[in-house]
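Just one protein chain is left out here, and the rest sit where they should.
Up next is chain A:
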Amino acid sequence: MASRTLYSQRDPALKKRDDFEDILEERRNSSDLKYALKCYMPVLYKGVTPCKPSMIKTMVLQSEQLRYVVTELSKETGEATEVIQGEALAILEEMAHKLHLGTVRFFAYMLNKAFKVLYQRIRVNEDGIQRLQQAIQEHPLVLLPSHRSYMDFLIVSYLLYTNDLALPVIAAGMDFLGMKFVGEMLRMSGAFFIRRSFGGDRLYWAVFSEYVKTILRNGYAPIEFFLEGTRSRTCKSLTPKVGLLSIAMEPFFKGEVFDVSMVPISISYERVLEEALYARELLGVPKPKESTSGLLKARRILSEDYGNIHVYFGQPVSLRSLAQGRINRSQYNLMPRHISRRPGEDVQVFVNDVAYKMVRLQEESMVLRPWVLVATILLQNPHGVEAVWLAEQTAWLRGLAQAFGAFLDWPDHISASRAVASGLALHPNLVRAERGRVRLATEPKGPGARAPEEDLFNHAVTVLSCASYRNQVLHVFLRPALLAMAMDVAPTSRKDDVYSCFGYLRDVFSNEFILCPGAEVQDFDEACFLLTKCSAIQILKQDIVATERGRPTLSFLSAMFQPFLLGYQVVCRYLCEEVAESLPEKSYVAGVRSYAVKRILSGELACLEVLSSDLQKNVLAALLRMGALRKSKAGELVTLRVNKSAINTIENTLGGRVSTQKPVLARL
């Protein structure tokens, strides 16, 4: 297999990551059928007790854990244990996977066909595969891929099958089961289905957690799930959900396995299949229900070019070494292990930290194409730019991104203008290049006069799609940009002031971006280091000051995050101006949206990203967390009570109005 390396050997700074190889190349030159029927003999976990999917079910049903919960429930409800046991069986039937090699081969065959049409290349780090092969044998494995597309479900299994590795058992949302046939196909290729919410259902929880733990304990197969819980519509990593992760950790805490290896997997798409769908969804057009006919209609997409996929299998992370010195496992000694109880404070904090760490690892190894840089620049210049200037600016941004450690797939021998051109070619629906100028594409005005709302809506689709590419690079610039913004907002240039503003912004945005809890100081240090390294700032004894050379960099960084800052302010304004004292939670998103539309149409506001429901929900979560909003429940109805002075303070601080700074600092 000819390998085209991502980086030339001359670039030692970036050699810390592995090289990629295109796995489609071999597929294009050999028979798909032969591939689908190849001899598949994966290496297994050394402690595995070989068994069939049906045996896993039996083990779960007979487990002490489940029997205990069944007895408890029977005592509480007065129902016979057999009835409850029957319910458990039903849940298990609905949930459990039925991995079937024939189906996997069929999928492999079909995917091969599809991939070869859709994508130019699927590039994988071979070393990661090697490491995985080693890790599979040593300890039970948890695969943690990023989640940007439905494709993620298939691609990991596809790669593992191709490399003769054990196929994972994948946690999937129950909504897939709505698709006749496909749901069952996924089940037979290793997916198991969990309900989206089952908060109070103890029996469901018991069956589900025992199912996952049984698979893990026996080393039956690697377990794969998405920490982010759902596909990220914005291509930003989502705040991790810790439920499944904490279940997966329990066998280690209780000593049932020696260790668990967790492998972060970063899957990055040059062009996401669901791109336009996501933007519409964010603008309030509900997500289409998964259906087989919908999938068939989606065949249309087969005619387009979706560029490259990069899959990076990260270094396996040993749970044991992460827990060393943090978790006192003997806390589990004082109760029989089959009785589950709420994990202690230390465990909860630990699981949360690990979840963030894993998402950070995913982010760091996301491969970025030059196009994301182009998208970033274009979004800052919505009225279009000269193509030449765009190339120059992209080259400059590339330097900055690399200085900040971005994982850029931009070989040295490709010039900036070529890189820009190839990016533009792949996204004709988002950008237009005409007469030496490049601008975001907006739908041409139709013959009939359309409502201004509709125009706005169409334009917003383009902007949000474009933003989803810019969002992929945000994690690289996040910390320095927070510092740049803090320097804008801070009343003086004194270190303390800048730091407290930094901390404040970080706090406000912690639902928006992946910011590890409790890592203020490291983040601040990192930001200072990076900005000093590219000589954008100088750190004096008492102060942090921008250098003359660094001003463009700093203002570029601030501008990159401006939409978020504005978005948060707009929501605050909405809550202050339009809401009396409280509003039903249900009407929150619609309210913010119509308020924003009004202001955009009146020309007061230019930022269309405010319309993203993702951003709006993040603001809501942040305001709730900061106590500026309070939820109260009356029956089914959830109301949000608004603390106007707190919201005012937040808005003013984000706007850099110093007068209200003092009480805020006291909070920090």
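Definition applied: a contact is a pair of C-beta atoms (placed from the backbone, for glycine too) under 8 Å apart; a residue touches a chain by one contact, two chains touch by 3 or more; residues count from 1.
One rule holds in what follows: contacts and distances are computed from a predicted model.
Per UniProt, the protein behind the absent chain is "Alkylglycerone-phosphate synthase"; the candidates were "Alkylglycerone-phosphate synthase", "Cyclin-H", "U6 snRNA-associated Sm-like protein LSm5" or "AP complex subunit beta". Touch with the chain omitted from the figure is made, among A:68, A:109 or A:258, by A:258. Note that of A:329, A:418, A:533 or A:631, the residue touching the chain absent from this view is A:329.
Think of the hidden chain as still there; on chain A it touches residues 47, 255-256, 258, 328-330, 332-333, 336-337.
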